[in-house]
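Below: one structure in structure tokens.
With one protein chain removed, the remaining protein chains of the complex are shown where they sit.
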Amino acid sequence: MDLMEKAMSSAEVRANLPEAYRRLSPDQLKQALKKMHLIRLFEEGAEDSYQRGLTYGTMHLSIGQEASAVGICAPLTDADTITSTHRGHGHCIAKGADPKKMFAEFFGKETGYCRGRGGSMHIADVKTGNLGANGIVGGGLPIAVGAALSMKLQGKDSVSICFFGDGANNEGAFHEALNMASVWKLPVVFVCENNQYGMSTSTERSTAVKNVADRAVAYSMPGVIVDGNDFAAVASASMAAVDRAKRGEGPTLIECKTYRTRGHSRSDRNRYRTKEEIEAWVQRDPIPRFEQELIGLGFLTAAEAEEIRAAAAAEIDEAYEFAKASPSPDPADVTRFVTTV
Amino acid sequence: MPVEVILPRVDMDMATGKISRWYVADGETVTKGQVLFEIETDKAAMEVDSPSAGTIRDIAASEGTDIPVGSRVAWIFAEGEAYAPPVEATAAAAAVPADTRPAPAPSQGAPVLPPERSPAPAASVTAGAGNGPAATPLARRLAREHGLELASVPGSGPRGRIQARDVLVRAEALARPAAIQSSAPAVPAPARPAAASAGGGLHREWLQRGEGVPIVLVHGFGASLDGWRSFVTGAAFDCPVLAVDLPGHGRSGPAEAWSLSALAAALEDAVRGEGVASAHFVAHSLGAAVTVTMLDELPVEARSLTLLSPAGLGPEINGAFVDGFLRASKRESLRPWLKLLFADPDEPREAFVAATLRQKADAASVAAQAALAATVFPDGTQAIDIRAVLGRLTAPVKVMFGVDDRIIPARHVQGLPGEIGVHLFSGVGHMPYLERREAVARLVREAVRSGS
Partner (left out) sequence: MDAPVRELSFAQAIYEALAIAMEADPRVFLMGEDIGVYGGAFQVTGDLVHRFGAERVRDTPISELGGAGVAVGAAVTGMRPVYEFQFSDFATLAMEQIVNQAAKMRYMLGGEVSVPLVFRMPCGSGTGAAAQHSQSLEAWFAHVPGLKVVEPSTPHDAKGLLLAALEDPDPVLVFEHKLLYKMKGPVPQGHYTIPIGEAATVRQGRHVTVVASAIMVHRALEAAETLAQEGIELEVIDLRSLRPIDSRTIIESVKKTTRLMSVYEGVKTLGIGAEISALIAESEAFGYLDAPIVRLGGAECPIPYNPELEKAAVPQVPDIVEAARALAGGRT
């Protein structure tokens, strides 16, 4: 093939690609890949530091769910908000947080996002529009609707993204929030990251409908099911939902089918899943999958992929060291920040 | 580079852990994800998988030994990776002994009992649960301040609880001369006349704030605390000064009974209401009789007592003045009577007349004063007598009279006990504190000093 033919066929291929590949520049795609690496490495670093007794409290790892976090956040700007969950490290990085301040928070340091007051379950980064992880299942759902109402009342052209897990779909807050968002046609995108287990209880055993997205019909909004381990599928669904929200047509419910390859939290003994099931999902790891796809489509070379991974690793190492060296809060300040005045 | 195998933390509150069982032996080939060992926590056993594939070496932690989380327990060398025994200390060296608690003290058989105690004292103190008598916090504080043993104070509160007034009554009883004390009842809490409460809430005012034992000013018949203001202004007292409006006077409401005891109870309430249990009293005319009665009957302590033209020392009083003063309703009719109060023919000043007239505008106040006069000064006679009581007081007492007093004759000072200081001012009428301000103030300052 000569160069001309090559370009032609590339354009044809592109035309048939998912929307995400058509709308995101190669640079943006590389950034997305890097964020997925950052999330994975952050989680592994977190796990390691926990096991070494360097951190306090528990944590909920999102290893295996990186494509969902990064894909959903792909079309967002800092003016768009997210509410996150107890499994929120990935959302944080996807929305643009600095791993340094995240690790510092994880280590309970004064330099952390919450000055050591929040920890893993409450990391927030208000400047990038992240209103915070949440320790309460379903806690962020009404808050996201409130943020959307706020945008509407203020005439802002922004959207509010609400991450939640499959467990939250059985909380009353889920139903109240979806209903209100729909009645008021608010710019919200509800993103259910269905990793199939609420702690140990599978969605089969807890949820009357087969798909969480099936619930959307009850609130008169589109319910979209995507492969949560496929970056492009997730990002494309997010783009469509964000566009709809900005057109004033109201909310969308996206269900990302995915899997956490680690336990619910660090005290999970994995008694409810088989090693075979876990292994099958490890084979569907979203990161190599995205990497291969980018290389296959010519957005990325293998060497570049290696560079990206190395850059992410260096950033995580630096963040880890920064956090370790940071000062702890002064116990005399324990009641600081309770109220503003 | 070999891969480290550590003892992972598997519980939030876990600082050390114990490998209950190794599934592999040193030198064995392991695959990634293969179970290496089992950790036992107080909640459950948990299996730990191999982080990588290769040969496991240098297994450092033996089964059943407590080691800190994060300690390295083995290395895994990848296929073809040269084995070199690590130089640093391994986890085993850092192992925590299974039981680091200090050895228990040698058994001493049956528990040793404390030495035999003398039996608990008989319940001589009935109130309270073994820790002294039941007393309110305020009573306890006052007892401390007065150096009193609570056990010596009879309690008049519910179930015999000792209240503040019980302490003050007791303290005063102890402060009296022995002879008097023996004649006083063991629990001298006086039954209070109903009238006392009816007048509760006497108006009073701190004319001067400050530190130390206060001076309390008590006005006479037909006057009010306002009459003290000019006196206090120039008096250079260096302590707080409280002034009270008696029932039916100034801004105080009427009383239901007008006996000296009733008035005294109302006065005590007002003084104590300001947190004053002990003071230097300066009292004028009828106020002097009320004050002396209060000091006798109620638990308020006088550090010193200055009586100006006091009532209650003899039967005579200017009945025409009392009647005329009560009847007068206008400036013209009031002024001639007020002139009788002063020796100086230029008195009273217009302001004094106007101030007195303002009180007369309050019908309730006029009626109250009439009722009072009918009780204490019936038929132009002083129906009150404080001489006996005055003799019992232990505080230093000064009595001052104007020789030219046209309301109560100065000769009433005759026959007072020798320890009472008597000061007679010539050219002065019934109002020495207005007619000889500086001299009276100096004498009060002396009284305050001597009584401190």
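By letter and in written order, the chains are A and B; residue numbering begins at 1 in each of them.
By our rule, a contact is a pair of C-beta atoms (placed from the backbone, for glycine too) under 8 Å apart; a residue touches a chain by one contact, two chains touch by 3 or more.
Only a predicted model underlies this, so the values are computations on that prediction, with no experimental measurement involved.
Undergrad: Give me the visible chains that the unshown chain touches, in label order.
TA: If we consider the entire complex, the absent chain touches A, B.
Undergrad: Among B:R165, B:K360 or B:K398, which residue is in contact with the omitted chain in the full complex?
TA: B:R165
Undergrad: Which residue, A:G45, A:G132 or A:P251, contacts the hidden chain when the whole complex is considered?
TA: Of the candidates A:G45, A:G132 or A:P251, A:G132 is in touch with the missing chain.
Undergrad: Determine which one of B:P51, B:P154 or B:G201 touches the chain that has been left out.
TA: B:G201
Undergrad: Using the touch definition from the top, which of A:G88, A:G116, A:G167 or A:P286 touches the missing chain?
TA: In the complete complex, the chain left out is touched by residue A:G116.
Undergrad: On chain A, what residues meet the omitted chain?
TA: Interface with the chain not displayed, on the chain A side: 81, 83, 112-118, 122, 124, 126, 131-132, 134-136, 139, 141-151, 153-154, 160, 172-173, 176-177, 179-180, 183, 335-341.
Undergrad: Considering the entire assembly, which residues of chain B contact the chain that has been omitted?
TA: Residues touching the hidden chain, for chain B, are 136-141, 156-158, 163-165, 192, 196-201, 269, 273, 275.
FYI, only the chains that are shown with their structure count from here on.
Undergrad: Under the definition above, what is the set of chain A residues touching chain B in their complex?
TA: 50-54, 57-58, 266-267, 269, 275
Undergrad: Write out the stretch or stretches of chain B touching chain A in their complex.
TA: Residues of chain B touching chain A: 6, 8-12, 15, 33, 43-44, 46, 68-70.
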